[in-house]
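Up next, chain A:
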Amino acid sequence: MTRIQLQDLRKEFDDVTAVDGIDLTIEDGEFLVIVGPSGCGKSTTLRLLAGLEHATDGRIRMNDRDVTGIEPKNRNIAMVFQNYALYPHMTGRRNISFGMKSAGEFTDREIEKRVDQASETLDIADLLDRKPQAMSGGERQRVALGRAIVRDPDAFLMDEPLSNLDAKLRIQMRAELTKLHSELGTTTVYVTHDQTEAMTLGERVVVMEDGRIMQVDTPQVLYDFPEHRFVAEFIGDPAMNMIDVSLETGSAVHDAFRLPLPTGGAYSEEWTEANRAAVLGIRPEDLYLAKERPNLGQTTFTATVDVTEPLGDSLLLHCSVGESKFKMEAEPRATIEPADEIEVMYDPARLHLFDPETGECRYHSEQSTASLERIENTPEP
Partner candidate 1 sequence: LGSDGSNTQFSPIADELTVWHAMGGTNGETLDQIGADFEAETGTAVNMEFQDSYENVLTNTLAAFDSGNVSDMLQVDSLFAQQVLDTGRVEPVANILPDDFETDDFLDNVAEFFTVDGELASLPFNNSNAIMYINRDAFEAAGLDPDDPPTTLAEVRSASEQLVDQDVTQFGITWPNHVWFVETWYAFEGELLTDAENGHAGEPSEFNTPEAVYDLYEWWKGMADDGLYTNPGIEAWGEATSLFIEQESAMLLTSTASVSGLIADSENFEVDAAPYPSISDTRVGPVIGGASFYVPAGLPDDRYDEIGQLLEYMAEPEVQTEWHKGSGYYPITKSSVESLEAEGWFEENPMYRVALNQLQNGDADNPATKRALLGPARNVQTTIQDKSVDIINSDEIDSEIESLKQEVEATLGDYY
Partner candidate 2 sequence: MSTREIFDGRIESAVLLLPTVLVSLVFLYYPAVRAFRTSLFDSSFGRQEVFVGVENYVTLLTDSGYHTNVLLSILFAVCVVVGVMVFSLYITFLIHEVDHGQTLYLISAIWPYALPPAVGALVFLFMVHPTLGVLTGPVELLGFDVDWFNNGRQAFVVVALAAIWKQIGYNVIFMIASMNSIPDTLTETANIDGVSRLRRLVSVYAPIMSPTLFFLVIINTIYAFFGTFAFVDLLTGGGPSNATNILIFDLYREGFSYFNFGLASTKSVLLFLVVGILMYIQFRLTDEHSHYGA
């Protein structure tokens, strides 16, 4: 188990800066997820950690040992790749034991013992004598995991290990990964571009864009208190609605509605200047049909439904209000059709305001003190 520190880490390729000065401490035993859009530098960060790339600048420490220039094999880490990277010509057992055999630090008996142990943990005993092409995607992924855990490394590095699997399998493997982590407790860094995976797996989640870290927090805090418009839109599906508004004292004003903003700590004086432009963020599930929650009796506004998408457990409405578009969820069996006019209500505790230029978050309608408190209260990783 290991504590990993990245200090001002950067990696430049010929013409791109893939990782642009990252500072991050990964705690001992933590399951940390790095998420972000394609090309944001997730894989590069992980590969820097693994030693597969050389940092242009900055340091990497594992347990206070500087490993920046150390070879991969001497870092005692294990990596799981998206394409599993199983040796196609070896059986499951050989795939798992090959690395150990090569390292030469283990006796044959020990290897056998560990392979058996790992295969029990992962329930892959019956795959050991098959070659990868005779395994399904999920089975291959499991063997790849087996290969990683068998060496009892200080840390697991995983680069989108589930994205080649189909949806069902992905969910199942997700649960197994969580279970595995709770059993082994090994420090794990997990890269994905899928925010659902990030949310469900990560004890903490790093959101990256353009080689930089935008926010590091527990999943729910990321969801509830995004510090940046980018994070707000990236986390959550369907994404948070962003509506251009102008601010007046205590209200966000739009052509079609005027929302009072609950007063609270988190927004500065200047933001109350009249007519200042801002971006109002509300998540689709924080909008309701007024008729579905008649008892809340709050400010409402009227919108037009453009498209309806039945998701089974809810009905996703694509709506327009004035020039703006937004999405919201309705009861799954609501009988709403395109072109219907609907009365929309919102949860006043779940409003966010973003700076239209920098994208930084200026305001959460829930008191930031409360939110900070919540952050501190989140269970230790």
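Convention: a contact is a pair of C-beta atoms (placed from the backbone, for glycine too) under 8 Å apart; a residue touches a chain by one contact, two chains touch by 3 or more; residues count from 1.
Criterion applied: all candidates are chains of the complex that A comes from, given by their letters.
Bear in mind that the values here come from a model prediction, so they are computed numbers and not experimental data.
One chain among 1 or 2 touches chain A in this complex, and its number is 2.
The touching residues of chain A, counted against candidate 2 in their complex, run 50-52, 71-74, 77-79, 81-83, 85, 87-90, 98-100, 102-103, 131-133, 147, 151.
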